[in-house]
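Some chains omitted; the rest stay in position.
Labels run A and B following the written order; every chain starts at residue 1.
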Amino acid sequence: MELKHVLEAQQFDKKMLKELFTLADRMEEIVQNGESDLLRGKILASLFYVPSNRTRFSFESAMCRLGGRVLSSDRADSFSSELKAGSLEDTIITMGYYADVIVLRHHQGGSAKRASKVSRVPIINAGDGTAQHPTQALLDLYTIERELGGIDGVVIALVGDLANSRSIRSLGYFLAKYSGIKVHFVAPPPLGMREDMVQYLSKNGVIFYEHYGLEPPLADLARKVDVFYVTQIPMESFGDRLDDYETSKRQFVIDRRVLKSMKKNSIIMHPLPRQSEVAPEVDKDLRAVYFKQVHYGLCIRMALLSAILKKRT
Amino acid sequence: MELKHVLEAQQFDKKMLKELFTLADRMEEIVQNGESDLLRGKILASLFYVPSNRTRFSFESAMCRLGGRVLSSDRADSFSSELKAGSLEDTIITMGYYADVIVLRHHQGGSAKRASKVSRVPIINAGDGTAQHPTQALLDLYTIERELGGIDGVVIALVGDLANSRSIRSLGYFLAKYSGIKVHFVAPPPLGMREDMVQYLSKNGVIFYEHYGLEPPLADLARKVDVFYVTQIPMESFGDRLDDYETSKRQFVIDRRVLKSMKKNSIIMHPLPRQSEVAPEVDKDLRAVYFKQVHYGLCIRMALLSAILKKRT
């Protein structure tokens, strides 16, 4: 697999995804057996303009498990108070002398691509604004592959903030590559899927259904879907219609009632952190795989790092 | 020694403490000879909801000296601004996939216990609110053992903020395990030892004396005590009685005058950082062991890490 940067879901084709998943399977063995020396002598720089301990720790743990080193900043725009920060481009060029791969999180969509244009070393997009979060989507896809045995033909309900979740956005691009996919969009009115993604899916043969209301048909859908993919519902999106927000918070919830209707071999996913949208009572159910996602994410990021730094097991 | 988590002083019995101290002695040799490979391939995560460079660096240095790796956050509640942070429990489960041991500092008493109930990996309490700081107390106890040759029969004066110091609180639980202990509580009126600890010590056969006034009998006590354990006096505790605070700041001080009356084989301890409560002139005196405490702390934390990760020298 030729992998120069990881910028967006669109850059991966089905063949690459398959190779990546095979590599991730092998990484799982390393996780179980302890540290490897695969990336000994390599340095990863975490450059987080927006702090996120989970994502940062996931990449840094992946690098450590492979025997590499980590330089870390969760306030990447901090400079001597006397000086004005330079451009993202200058920072990226500079960091390329210190590290062998840069993991970038930035508040602005398109930042990862901008960075990749000037960088001396590979860039991994760890989330840029509301645009994309491709490694989250890769781990989501890998989770479906591992838990359901394949992706073709999957029926998936995307629940929550479809408008602003970059994880869901990136996942959408991936799903469009597979055949026989059916997607149910389930969101309160202000948070429906954006038009460009709807058209992209439509153009790529994905069958979809839109359920935009304050009372989502979760228990009904439960009988049909293979995957519930749930995300947080942000209060800010409701403006002063706080009643609607409170209703949504109560309604868009996977709980015992939904569990009861779900198919035996279906799964519940969540990118975490969660608020109340998945009830704690669900955690013990074998179909709740959101913590397994964390584990698969570690494996996927190890696979990406080893592929991008051109080292194989 | 079976050690699953390090949560509070009460979990250690005298036999465990002895084993731990023997292990710490051996760790001292590693510190003197440079890095060991004992914890190679293991990852420690520092999860500090309240920043504390000293405690964090102590654990991280201990892990490095043993050949392990470190993931670090001193703002553990930082998440993407778009999302609300999840629960402590979810964070702990997640981090358990990235690290082999979690060092937790949190602003809320009881957090370490809560974390241990869901964690996949060992939790070490690095201070939770005003509740406990067991590794600080372990290093304090180890310092007494090393400097005085034993703990039974020790006469100790606890000086300063007895009400809120979690170090002193945790140390109290440890002292109660030994025989013949005499404790002098020395504090300005609002900062006396809390009733629950007084009763705990009393029930466990510790003899104690309370000296609560603005003029502490430090020079008098100096003739009797083996250990002065001194802590910062926080201004906030005095409300608007700033005169009393100023008086306390001047009076609760170990200085040349106190040194003069102290026994030859006694010691002065302080958990650091200090303000003016130990005068700089005291630093050169051989009985001032607060920087040695730092060294013993490194050894104790190395011992805890190697015991908890089930690796022995």
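Methods note: a contact is a pair of C-beta atoms (placed from the backbone, for glycine too) under 8 Å apart; a residue touches a chain by one contact, two chains touch by 3 or more.
Every value quoted in this text rests on a predicted model; they were computed, and no experiment measured them.
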Given 2 placed chains, full-complex copy number: 3
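To be clear about the criterion, only the chains that are shown with their structure count from here on.
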Angle of rotation relating chain A to chain B [CA atoms, steps of 5 degrees]: 120
For chain A paired with chain B, centre-to-centre distance based on mean C-alpha positions, whole Å: 40
Residue ranges of chain B in contact with chain A within the complex: 40-43, 45, 69, 71-73, 75-76, 78-86, 90-91, 93-95, 97-99
Complex interface listing, chain A residues touching chain B: 34-35, 50-54, 56-58, 60-61, 64-65, 70, 72, 74, 105, 107, 127, 130, 164, 232, 234, 272-275, 291, 294-295, 298
